[in-house]
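To keep things clear, I will list the structure first and then write my remarks on it.
One protein chain omitted, others in place.
What follows is chain A.
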Amino acid sequence: MSAIHHPGEDLLWDYFRGALAPGLRLSVSTHLDLCPQCRDDLRVFTAIGGALLETTEGVAMSDNALDLALARIERPVDLPEVSDAPAPARRPAFLEGFELPPSLQSAEIRGRYFVAPGVWMAPIALPGEPRAAKTYLMCVKAGMEMPEHTHRGREITVMLQGQYRDHKGLYQRGDFSQCDEADDRHMPVMMGDVDCLCLVAQEAAIIPKTWLGWLLKPIARI
C-alpha cells in the first residue's frame, strides 16, 4: 500500500530548495519516508539540477583557487566524523507499538497529554520553529471524531497509522493532507477499528468552530 495523497510540486520544490520551516519540513520528509513516488520526484529534481550544472557556463575562479584546493586536501580533517544517521532519540513509552518512519525516530517527542477522552497529543520540539507554529503527533482512538474547525495558515497532516476520511477522500499511512484558510469547516472522520496516529504541522493555531471546540481549545492548545 502506498500513499495516494501527496504534497504538491510547489511544496516538494520548497522542501528541495531548503525553504520550508521546520514543521513543514518534517512533515514532508515523513511523507517522503513512506512514499517512493515523491522520492522519485526529488530524484528528478536532483537530476535536473545535475544536468543544469553540467551545462552551466562557469564563472572563473580566482587565480590561486586550484593551489588552495590542492593545499586543502593535504590538511588533516579536523572535524569529528559526523555520522550520517542521527542517534535515535529516547522514545517515550506511549509510542510503543507504533511504527514510526525514520524521520520521526530522531525527533524530540515530548510527553503526551489527553485533550479529550481517547484523544492525545504529543508536541515535537523543533529548533527554529516560529512561535505560532505547532508540530505534534496526535492519536485518536478508533471511532472518535475531531472537533470541527477551520484553519489560519497551512495545516499538514501525515497519516502514520489508521485511516480517516474528509471531504477530499480517504487517508491512510503515508497520505499527506494539506488544509488552509480555503478549507472551511474541516471535519475529518476516523474510520476503521484501528487507532489513528498522525503527524500534524500547523503554521498557525487552528480555529475551532463549535462551542465545544472553543472549550477544548485552551486544553488542547491546538
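Following the convention adopted for this analysis, a contact is a pair of C-beta atoms (placed from the backbone, for glycine too) under 8 Å apart; a residue touches a chain by one contact, two chains touch by 3 or more; residues count from 1.
We take it that contacts and distances are computed from a predicted model.
For the chain of the complex excluded from view, the name given in UniProt is "RNA polymerase sigma factor" [choices: "Dimethyl sulfoxide reductase subunit A", "L-serine deaminase", "Oligopeptide transport system permease protein" or "RNA polymerase sigma factor"]. Residue-wise, the contact with the chain that is not shown comes from A:32, picked out of A:32, A:137 or A:199.
The chain omitted from view is touched by exactly one of A:21, A:191 or A:204, namely A:21. Counting the whole complex, the residues of chain A in touch with the unshown chain are 4-6, 8-10, 13-15, 17-22, 25, 29, 32, 37, 39-62, 65-66, 68-70, 72-73, 77, 84-86, 102-103, 127-128, 130, 168-169.
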